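Pasting in a structure now, in structure tokens, and then I'll have a few things to ask.
All protein chains but one are shown at their positions in the complex.
Per-chain residue numbering starts at 1, and chain names A, B and C are given in the order in which the chains are listed.
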Amino acid sequence: MSRRRPLIGVMAGGEGAPAAAIAFAEDLGAAISERGWALLSGGRPEGVMAAACRGATRVEGHLVVGVLPGDGRGHERQHTAELDLALFTGMGQARNLINVLSADVVVVCGAGGAGTASEVAHAIKAERPLVLLAVPPLWREFFCSLSPGVQCAEAVADCCALIAAHLQQG
Amino acid sequence: MSRRRPLIGVMAGGEGAPAAAIAFAEDLGAAISERGWALLSGGRPEGVMAAACRGATRVEGHLVVGVLPGDGRGHERQHTAELDLALFTGMGQARNLINVLSADVVVVCGAGGAGTASEVAHAIKAERPLVLLAVPPLWREFFCSLSPGVQCAEAVADCCALIAAHLQQG
Amino acid sequence: MSRRRPLIGVMAGGEGAPAAAIAFAEDLGAAISERGWALLSGGRPEGVMAAACRGATRVEGHLVVGVLPGDGRGHERQHTAELDLALFTGMGQARNLINVLSADVVVVCGAGGAGTASEVAHAIKAERPLVLLAVPPLWREFFCSLSPGVQCAEAVADCCALIAAHLQQG
Partner (left out) sequence: MSRRRPLIGVMAGGEGAPAAAIAFAEDLGAAISERGWALLSGGRPEGVMAAACRGATRVEGHLVVGVLPGDGRGHERQHTAELDLALFTGMGQARNLINVLSADVVVVCGAGGAGTASEVAHAIKAERPLVLLAVPPLWREFFCSLSPGVQCAEAVADCCALIAAHLQQG
């Protein structure tokens, strides 16, 4: 029998992430798979985005989905090796919005750039459950000023508890 | 270990499909799952689209993905019950293009309406491998006039053989 | 005082159009400007698309809008020289849908390829007023089979009369 699997969107930077953020994202990815949730990300083979996918595939039964900016032709087909499923949008940064709308809960992991910031903003606008995990104080301050519903966590376990609570509320 | 699973896009009409087309689509969906491929469709709970998903979920180990036009809020969250994964785009008919770009092979099953026709046209434009399965003669004639690469099949087994050949060429 | 100007979408092929089709599209573009309507097209500097823009700019008071597939950076900024306004979507072929939805009336001019066919299909699906101008018999037969509302014309003047009637109905 089929049952739709919860999809947890992990939004995070690509290039230039510090090693600590990479390790953190791997733990988050693994924790998502351990709970039987599917992982959704931007799918590019870089930085925190790729690290979360890598962590998720360490756990058996994982389902790792990437929604990509390219159109799937030639070098536009490039994605991180850990994807179980790759979706190609050919829509550039507009794919950020698809990731946000498709996630049952959106998690922002560590510092990111402007692309990640656009995803947080879209998540608030679309009223998606949103957890900021270990983000810089300025990120927390800015996005909490846009909505009282934004939640924050500093540890992966706390983040997963918040996700679980959102999934139970449905 | 993870390996990206082939994604077969089944494009077909929603409302008003004849019973024969429904049965046909169920067989196609089941055949896709039996070969270990994932099924991608428009995900709405109607007609041929839903029938293919239903057939796919009859087989163990299935992976049924729907890319939906709605934004996932309220009644925009509606999708066919057989989805393992639902992706919400909030982009209306533009999601047709995402389905086409994401599919390793696009199959058009039976007669469809204008939405299905847009998917065939996008598949040809994007040079995606395309199989027209049991479509009316006028559909075959029109789309084959747009590209010499369009392939046709009348039986599910023949269609799956064409898909397999495309996947092998990679 | 401001009043929204009617926007006539001219959908047509890019590369490889015959000289007769080019001349025809220039006449159509000029006729649209003469009636005070704005012209909307895909905006690329090629074929019938560019010819319609060129014709439109021959008439004083023209307004020629292009909605482009690229994101406006570097060579993605390329567009036909005759645009008064260029909109960059960064969404590839999904911009076809925006053109269709934005047009008060959609005109398909002459033979086109798969991209043009996707625009006709989207126009029918979105129930936009649609005129097929001097298209091949197979195009007429196929698209009229998808909807009883599709109209056909062989001359620019007849096409403009159909457009005017649609605009009057509002």
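Rule of thumb we're sticking to: a residue touches a chain if its C-beta (ideal position, glycine included) is under 8 Å from a C-beta of that chain, and two chains touch if they have at least 3 such contacts.
Note that this is a predicted model, so its numbers are computed, not measured.
Student: Just one of B:Asp27, B:Asp71 or B:Asp104 touches the chain that is missing; which is it?
Tutor: From the options B:Asp27, B:Asp71 or B:Asp104, the contact with the absent chain belongs to B:Asp71.
Student: Name every residue on subunit B in touch with the hidden partner chain.
Tutor: Within subunit B, the residues that touch the unshown chain are 71, 90-94.
Student: Of the residues in subunit A, which ones touch the absent chain?
Tutor: 91-94, 97, 113-115, 117-118, 121-122, 124-126, 138-139, 141-142, 145-147
Student: Which parts of subunit C face the unshown chain closely enough to count as touching?
Tutor: Here the touching residues of subunit C are 1-5, 7, 38, 57, 62-65, 67, 71-73, 79, 81-91, 94, 97-98, 101-102, 126-127.
Assume only the chains that are shown with their structure count from here on.
Student: Considering only C-beta pairs in contact, identify the chain pair with the most of them.
Tutor: Summing C-beta contacts for every pairing gives the maximum at A-B.
Student: Specify, for the interface formed by the sequence copies subunit B and subunit C, whether it is same or different in terms of residue numbers shared by both sides, with half as the dividing line.
Tutor: same
Student: Can you compute the centre-to-centre distance for subunit A and subunit C, using the mean CA position of each chain? Integer Å is fine.
Tutor: From the centre of subunit A to the centre of subunit C is 40 Å.
Student: Where the centres are mean C-alpha positions, what is the separation of subunit B from subunit C, in Å?
Tutor: Centre separation, subunit B to subunit C: 29 Å.
Student: Would you pick out the residues of subunit A that each touch at least 2 other chains?
Tutor: As it turns out, subunit A has residues touching two or more other chains at 71, 90-91, 94.
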